[in-house]
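For this depiction, one protein chain was excluded, whereas all remaining protein chains were kept in their positions.
As written, the chains take the letters A and B, and residue 1 is the first residue of each chain.
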Amino acid sequence: MNEFWRVKSFNYDSIVVMEEMCHMSLKGKDIISIRDLTRNEIEHIMEVAVTMEPLMKTGSKILGGKILACLFFEPSTRTRLSFESAMDRLGGSCIGISEPRTSSIEKGESLEDTIRVVENYADAIVLRHPSEEAIRLAAECASIPVINGGSGAEEHPTQTILDLYTMKREMGKIDGLNIALLGDLKYGRTVHSLACALAHYYVNLYLVSPEPLAMPRQIIKEISGRIHVIETCDIEEIIPKVNILYVTRIQKERFTNLNDYERVKGAYRLTLQAIINAKKDMIIMHPLPRIDEISPEIDDSPHARYFKEVWYGVAARMALLSLIFGTIE
Amino acid sequence: MNEFWRVKSFNYDSIVVMEEMCHMSLKGKDIISIRDLTRNEIEHIMEVAVTMEPLMKTGSKILGGKILACLFFEPSTRTRLSFESAMDRLGGSCIGISEPRTSSIEKGESLEDTIRVVENYADAIVLRHPSEEAIRLAAECASIPVINGGSGAEEHPTQTILDLYTMKREMGKIDGLNIALLGDLKYGRTVHSLACALAHYYVNLYLVSPEPLAMPRQIIKEISGRIHVIETCDIEEIIPKVNILYVTRIQKERFTNLNDYERVKGAYRLTLQAIINAKKDMIIMHPLPRIDEISPEIDDSPHARYFKEVWYGVAARMALLSLIFGTIE
Partner (left out) sequence: MNEFWRVKSFNYDSIVVMEEMCHMSLKGKDIISIRDLTRNEIEHIMEVAVTMEPLMKTGSKILGGKILACLFFEPSTRTRLSFESAMDRLGGSCIGISEPRTSSIEKGESLEDTIRVVENYADAIVLRHPSEEAIRLAAECASIPVINGGSGAEEHPTQTILDLYTMKREMGKIDGLNIALLGDLKYGRTVHSLACALAHYYVNLYLVSPEPLAMPRQIIKEISGRIHVIETCDIEEIIPKVNILYVTRIQKERFTNLNDYERVKGAYRLTLQAIINAKKDMIIMHPLPRIDEISPEIDDSPHARYFKEVWYGVAARMALLSLIFGTIE
């Protein structure tokens, strides 16, 4: 492990980064996959997010007159409300549909046509859709920026930005950290996007899951050349090592054998007892909603950050929106 | 009756009230039950409401940058729209869910978790929920104020504030009035909250209902030590006596015997003929929606105030919100 760091960690030259960023603009850019963003772009969004935090209390007029269309073809509470809150805090406004049933979609209109209509009503679109393919298609035919608000089991790039932002704000840095992704790594879209994004950083990434819910091979392949990846089923062993424990839900319906599920569920449930050997400043994150994979007794422990994450999420989305609208460079 | 007034009515010392109010602040306060508010607090909200009325025409920026989250786990039109209108008139904005079906609630998230998420998106929460217990729990775990937007058959405190405000504005005062609550006093949440609030005032309270729909005993017990309460089934007798007739709907499904329902329904239906002996300035109120318990012929009579009540409701909610947000002292 020491050797790993000796090879990979070097003094990251922030001056070079700043210079590169001068030539970089997110204005008008689509955000479909976290893979579309460079490390510099992600860092820039996070730097702007810091300046947004005070505006969450005071409000502002940065996006006055701007309209965000929220098109959710799959259910959502937190993502939709988070974007709406971000727009409201910046003086902009939101329109949208959250019920495909009550819209023209029911009359058989194609997604392309819906997008070409809605682009006349707004300055950017957040689109949640079962298929990433569809979201990419929407971005291609739209003349305004399209942001992926969650595509099936595949991607959720703005969740990843807020995950990274939470790490950065809570730990002061991401480089050099030991980070564990825990739970259902096969079907969870947030961990797929997050693993790819963490490959931009100098981290040790622990992938901790029951075998049938392991991270897909192609993602392992994509990231393992760039960061140190350790796959394991053993939670107990990794708890003392990690700085960040990123927990996801294990869903019953993924198991054919109910006994397997019950055994796994018990083993992956976080309790105060289970994290007794954790580093003092280890933090626990979770994309939410949480069912019972984290015991409520942890909520008030100094490790819990999953609700704070929601707060960082608004700042991160305020930053992303301001940059995409071009109001902030 | 005269004796009653000789004992109870005295010159209410407004100077003392004003002094007490200087030490009183509603900033950050939860509004779960009307019982949580003192007479002074209610009076203060009503005083502020008067100053809000002109802003309903002109708009204002008093709550610019503030966000109200409206979480309605039971259907609502008027309460939700009234809060949204109040926020919009004050320059604030609203986010929310009105369809639990399309939200994370469906995924099995607890109410506490939902609240701890939403508190990051907004500055206050209006919550409608079948159980008052749940709303109180939500208020306890929230770091921002929680307002009860109607809890099952129990409470609807902001409706009560607007009911009182309508009385005050239309009659010039509440002390000294004869007020009748009419209809279903057993299951109607608005009359429960209202009866408790009226116990702060020097009123004669007539409770007029069919016997099976009488006011619950514990509420009678709670208020009868403080104000004069007269229970009766006889509408005709009380009509000439009262200054205010507060009508509620009698629902068919409350009766096991359909004949009983039909008889009661006929007897409790207000028509112009039924109120022919009313005082000239008697006013009729109703929390709405009205089905057929008030004949439409009354709508244009000088007695009708049930639609004006809706208008006062916006001013009352504007006042409450401004006070809770601390923008007005």
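In this section, contacts are C-beta pairs under 8 Å (C-beta built on N, C-alpha and C of every residue); 3 or more make two chains touch, one makes a residue touch a chain.
Since the structure is predicted, the reported quantities are computational estimates derived from the model, not experimental observations.
Note that of B:Val50, B:Cys141, B:Ala267 or B:Val310, the residue touching the chain absent from this view is B:Val310. The chain omitted from view is touched by exactly one of A:Gly108, A:Gly172 or A:Gly266, namely A:Gly108. Interface note for the absent chain: among A:Ile32, A:Met56, A:Leu81 or A:Ala122, the touching residue is A:Ala122. As for the chain not pictured, it touches chain A at residues 64-67, 69, 93, 95-97, 99, 101-109, 112-114, 116-118, 120-122.
With the whole complex as reference, residues 58-60, 75-78, 81-82, 84-85, 88-89, 91, 93, 98-99, 288-291, 296, 307, 310-311, 313-314 of chain B touch the missing chain.
By our rule, only the chains that are shown with their structure count from here on.
Each chain gets one centre point, the mean of its Cα atoms, and the points for chain A and chain B are 43 Å apart.
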